[in-house]
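All protein chains but one are shown at their positions in the complex.
Residue numbering begins at 1 within each chain, and the chains themselves are lettered A and B in the order written.
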Amino acid sequence: MFRYLVRRTLWAIVLFLVIMFVTFVIFFMAPNNPARAVCGGDQARPECLVLATEKLGLDKPIYIQYSRFIGRLLPVSRPVSFQGGVHLRQPHFKTPSLGTAFATSEELNQTIIKAAPVTASLVIGGAVLWMLIGLTVGIFSALKPRSLLDRGAMVFVLIGVSAHPVWIGLILSYFFGVKWDITPIANYSYFFGAPADSGLPGGPWQWFYHMILPWCTFALLFSALYVRMIRANVMETLNEDFVRTARAKGAPERRVLISHVLRNALLPVVTMLGMDIGVALGGAIFTEGIFQLPGLGRTAILAINNQDLATVQAVVVFATVAILIFNLVVDLLYAWIDPRIRLT
Amino acid sequence: MATDPITRGDELLAVRDVKKYFPITRGIIFQKQVAQVQAVDGVSFTVNQGETLGIVGESGCGKSTLARCIVRLLDTTEGSIIFEGRDITKLSRAAMRPIRRQMTMIFQDPYASLNPRKRVGFIIGEALEVHKLGTPSEVKTRVQELLEVVGLNPEHYNRFPHEFSGGQRQRIGVARALAVNPRLIVCDEPVSALDVSVQAQILNLLKDLQDEFDLTYIFIAHDLNVVRHISDRVMVMYLGKVAEVASRHDLYSEPKHPYTGALLSAVPIANPELGRKREPIVLEGDVPSPVNPPSACRFHPRCPRFVEGHCDVEEPPLYPFGTGDHVAACHYPLERWPMSATEMRRGSGAKARSPEEALPA
Partner (left out) sequence: MALLEVTDLRTSFHTEDGVVTAVDGVSFSIEKGQTLGIVGESGCGKSVTCLTIMGLNPKRNTVSSGTAMWKGKNLIGAKPKELREIRGDEMSMIFQDPMTSLNPVHSIGKQLIEAVQLHRDVTTRVARARALELLKAVGIPRAENRIDDYPHQFSGGMRQRVMIAMALVNDPDLLIADEPTTALDVTTQAQILNLMKRLQQEFGSAILMITHDLGVIAETADDVLVMYAAKVVEKANVDDLFSRPQHPYTWGLMGSLPRLDADVERLTQIPGQPPSLLRPPSGCRFHPRCPYVMDVCKSKVPELEPAQHDPKHEQACFLDPQTKDREAAKLLAATMAEAG
C-alpha cells in the first residue's frame, strides 16, 4: 500500500513537470508577441515594446524563461548565490505565483482564486448530479432489464449522448428561464455572499437557485454515459459466479445487491469518474459561456480574445494541478476499495 | 525445400537444455528486474519422425511455454531447438518462414483461437496464402479437401466459426494446422475444453491423420488418460523440469519418479471396483511458485520419499532405467508399481542411485 502511494505520488509529480513543459512550449511557440499584448495590442508604441520584452524576459533564451516559469510555480524559492561569503537569500517557502496578466497587470493568483470556486461549484455539483442520476437509473434499469424504466432510460441515454450541451443549455434556459420563468437564465451567485462591488445576490439558496440550469446542462451528457455504464456493469456483475454463491448462501436480494454486486460493479466507475472530471472541466467552458458564469472557462475565453497568454497559461496550469490531484485521490480511493490493487 | 528425406524413426526434433525465464520487474518509476519466473528450466528431449510424444504435467509446469518455444512463438532464454538437423533457435523471421510450414500448432480453446470475424475458408487457407502455395482457386480446392479430411462438410467453406459447435471448431483448428502439409504438429491441450464424446472424436481424428499423412505430434495435456491414449512416449514435467520420460507402457506400468506415481494414483478410474481397491497417494500442499522454486529436486517439499541432506542439496540427474530409454530424475526411484502411500514413504529399503549411473549430459 505504501509503495503504491509513493509510486502514484511520484508519477503525479513527473506528469506535472511534463505537462508544464508542454504547456510552456506551446505558449512559447504561439505566433504572437506577448509584449504587444502588454502594450495595448496593435497600437503599441515601440519603446513600450522594448521595455516589456525586457521585463517579461522575452529576450532571454528559452531555458531561462522556462526555469523562471517553473521557479514561480514552486512553493520554495531557490537560494541565490554567495557574494563575498555571505548568503544573500536562504531558501524559504513562498506562495506559488502564476504571474501577472499581460493585459490588465492583475495578479493572476487573484484571478484564479475568484474564478475557481465558480467552476468548482459547477463541476462538483454537476458530478454529484450525474452520479445521482447514473446510480439510481443505472442500477434500477439493470435490475429490471426491458422494463418501462429501462426503456425510458435508454431513450434518455440516446438524447444525452447525441445532443450538444450548448443546444441543451439554450433549450433549457428558453423553457425554464424565459418561457416559464422558473429559474434564472444567467449569472452566478456566491455561496458565501457576493463581493461587495459585484452587485450580485449571495447566499447558499441563491447559489443553488442560480446553479440549477447550469448543473442540468453540464450533467446531461455524463449522466447519460454513466447510466449506460453503470447499467452494463451491474448487469455483468449480477451474472458473476460469486453473486450466485452469495444467493446460494441464502443472502436476501438486498444484501446480495449492496454487499456483493455494487461494490464490484462500481470499481470501474470510480476510475472513470477520476478521468471524466478532467474532461468535464473542459466541458465547463461551454456551460459557463451560456450561463455567463465568471469561472475559469470564461476567464480563459476572455483572455484568449485579449491575446492575454499569461492568463490562459495560468488557467491551464491551475486546471492541470487540479486534475492531477483529483486523479491521485481517485487512485488512492481505488486502492482502498479494491484489495487486489492494495497489495501490489 | 531441400531437406533430406527423413524416414520414420529418425530424429525430427531435438530440444537441448532449453530454458525460458520471464522477468518480473518492479520499481517506483523505472522498472528493474527483481526476479524471474523459471517457466522452463533446462529441458532436453528428442522427438522421432512419426511418433507422438506426450507431455503431461499440472498447471504451471511449463508445458505450454515449452510448446511455444518449440514453434518459436516465444524466444528461448537459453538452449537450442534443432529441427531436421538445423538449429532454429536464433533464426530470423524470414529464415523461420519456410520452417513454419513444417511445424504448426493446434491450440486449446476452440472458441478463442479462431478469429470470429473471418470465414472458415479464410482461416484455413490463410497459411497457404502466406506461403504462396497456390492460386486462389487452388487454395479453395485445398481448403475444401481439408474440411473433408477433418470430417466437416466442404460446403461450409463460407461459414463463420460461431456457426460451429466446440468439437467442429477444433476440427477447423486441426484443418488449419494441416493446411501447409507440416511434418510436426504441436498440440497444446487440444481436447481439454471438449466433452468426452467429442474429445474421443478429435483423438480418433488425430490418430487417423497421423497414419494417413505420417505426422509427428507433440501432444501436451494435463489429462493422463488422454496422453496415455495418444502417445508413444510420454514426458512428465514438474515445475519447469523433466521428471520422467518413458515409453507409454513403461511410464504407466512402471513409473520411477514419485511424482509420476502420485499423478497416476490421483487420476480417478472409471471403475468403481478397482477404484476402491487402490489407495490414492495424496500429495500435500500446492505446486510451489516457479519464481522461487525449491532447491535441487523441485519436487522435494511434497515428495513422500524426501531425504534430507540429499534431495534438497543435490539435483537429481536423469537416471536411466531398463534398456535406457526410460529416464527419471530421482535419487530414490520407485522400486515397483503399484505402491500404496505407506509403501511409497521410504524405509521400504529404497536405495539411492549412484551419480555414476547418470546419463552423460
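The definition used in the following text is that a contact is a pair of C-beta atoms (placed from the backbone, for glycine too) under 8 Å apart; a residue touches a chain by one contact, two chains touch by 3 or more.
Because the structure is a prediction, the values reported are computed rather than measured.
Novice: Identify the residue among B:Leu66, B:Leu209, B:Val226 or B:Ala246 that touches the chain left out of the display.
Specialist: Residue touching the chain left out of view: B:Val226.
Novice: For the full complex, which residue in B:Asn271, B:Thr323 or B:Ser354 touches the chain that was left out?
Specialist: In the full complex, the listed residue that touches the missing chain is B:Asn271.
Novice: Residues on chain A that touch the omitted chain in the whole complex?
Specialist: 240-242, 244-253, 255, 259-260, 263-264, 267, 337-340, 343
Novice: Write the list of chain B residues that the hidden chain touches.
Specialist: The list for chain B reads 58-59, 165, 167-168, 195-201, 203-204, 207, 222-226, 228-230, 252, 262-275, 280, 282-283, 285-287.
Here, only the chains that are shown with their structure count from here on.
Novice: Go ahead and note the Å separation of the Cα centroids belonging to chain A and chain B.
Specialist: One centre to the other, that is 55 Å.
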